[in-house]
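Inspection log for the structure reproduced underneath, given as structure tokens.
Missing here: one protein chain of the complex. Every other protein chain is in place.
Order of writing sets the labels: A and B. Residues in every chain begin at 1.
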Amino acid sequence: MVVLIAALAALVLMSALWVVTLRNLFRAALSLGLVLIGVAGLFLVLEAEFLAFVQILVYVGAILTLVVFAIMLTSKVQGRAPDVSSRQPAVAGAVSLTLFALLTAVTQPIVWAQAPGVAAVPLATLGQQLVTTLVLPFEVVSLVFVAAMVGAIAIATSTRPPER
Amino acid sequence: MTPAAVSLVVMLSNALFCLGVYGLLARRHAIALLLAIELILNAAALNFVLFSRLLGHAHGQAFALFIIALAACEAVVGLAIVISLARSAKTVFADDVNLLRG
Partner (left out) sequence: MDHAATHAIVRTLTVPQVALIPGLPLAAFAILIFFGRRLGRMSAWLAVAALAGACAGTLALAGPVVHGDRVAVSWAWLSATDPRWTIGFSVDGLSWIMCLVVTGIGSMIAVYSTGYMADDPRFSRFFAYFSLFCASMLTLVMADHFVLLYAGWELVGLCSYLLISFWFEKPAAAAAGQKAFLTTRVGDTGLLLGILLLIFSGAALHFDQLGMVRAHLPQGLLTVISLCIFLGAVGKSAQFPLHVWLPDAMEGPTPVSALIHAATMVAAGVYLVARTMVLFTPESLQIVLAIGVITHLFAATIALTQTDIKRILAYSTLSQLGLMVTALGIGAAGAAMFHLVTHALFKALLFLGAGSVIHATHEQELDHLGGLRKRMPWTSTLFLIASLSMGGCVFLSGFWSKDAILLAAREVMPWLMWVLLGGAAMTAGYIFRLYLRCFHGEASRHGGHGEHQAHESPAVMVLPMAVLAVGAALAGLLTGSPWFHGLFSLLGHHEAHPAPQAISNTLHAVGGTPPHGGGALDVPILVLSTAALALGFSLAWVVGFRRRNLLPEPLRPLGRRLYTLAYHKYYIDELYGRFLIQPFLAATRALARFDHAVIDAAVNGAGRLGGAIGELKREVDERVIDAAVNGIARVAKDAGEALRWILSGIIQQSLLVVVVSVVALSIALLR
């Protein structure tokens, strides 16, 4: 299992690196797709099958598609011009490396106890939790959906390009 | 799950998160920023699911579900902003938008 996780981890990391470094935005978006699939795979390994499918369906199927559409729509503005990555790569790199070091330093020393016989969460339990204990966040998320839709429509339709 | 596997996944989520931060700080294109944000969110979701598995608790998975849902909303709104920005300011680069300059 560790081998599987390692392989998937390698895939994810490589793709993530492509996402943040590739100049071509389209290719960066596609790399994101790879990342998402890798993460879905990891979900599977972690016995969260439902979540893996949701990840694929929603993330890759909808969100990534949306991103690609947006890229297409805005590419006219810039043309397929080089996306000069970054303003301050050194600083950003330093900062993120520091952050990584920090996080690792915090998490590595933790010895993960081998918990015997803890079963994975069955889907039924998840469903049940969602409509009993977690019903409030559930409903709030639907509200957020509504707000996001209304907001997006409002933003996208109200702006008129100003006169130069 | 073995401890090695657990720490591996944790390290992975750390690395993903940091890569997302790097992308957020370093990239100029607005949509590239959104992609970086997705990375960060995924890192968090991964973490949640891992610990849900470890502790046998459903809340982790539920939370990861919520993260995905919210990521969708955020992507929608963000992209709407980018498109309207492209239309009005005729640019997609974040550093061109400096109306908040002090």
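Everything that follows uses one rule, which is that a residue touches a chain if its C-beta (ideal position, glycine included) is under 8 Å from a C-beta of that chain, and two chains touch if they have at least 3 such contacts.
Keep in mind that this is a model prediction, so the values were computed, not measured.
Although it is left out of the displayed model, the omitted chain contacts the following shown chains in the full complex: A, B. Among A:Leu44, A:Val58, A:Leu73 or A:Val95, the one in contact with the hidden chain is A:Val95.
Listed residues B:Val21, B:Ala64, B:Leu79 or B:Val92: the one in touch with the omitted chain is B:Val21. In the full complex, chain B makes contact with the omitted chain through residues 21, 24-26, 94-95, 97-102. Interface with the hidden chain, as seen from chain A, comprises residues 87-88, 91-92, 95-96, 98-99, 102, 105-106.
As a working rule, only the chains that are shown with their structure count from here on.
Listing the residues of chain A that touch chain B in their complex gives 1-2, 5-6, 9, 12-13, 16-17, 19-20, 25, 28-29, 32, 35-36, 39, 42-43, 46-48, 50-51, 54-55, 58-59, 62-63, 66-67, 70-71, 73-74, 77-78, 83-89, 91-93, 95-97, 99-100, 103-104, 107-108, 110-115, 118-121, 125-126, 128-130, 133-134, 137, 141, 144-145, 147-149, 151-153, 155-156, 158-162.
Residues 1-12, 14-23, 25-29, 31-32, 34-36, 38-39, 42, 45-46, 49-50, 52-62, 64-66, 68-77, 79-84, 86-88, 90-92, 95 of chain B are the ones touching chain A in the complex.
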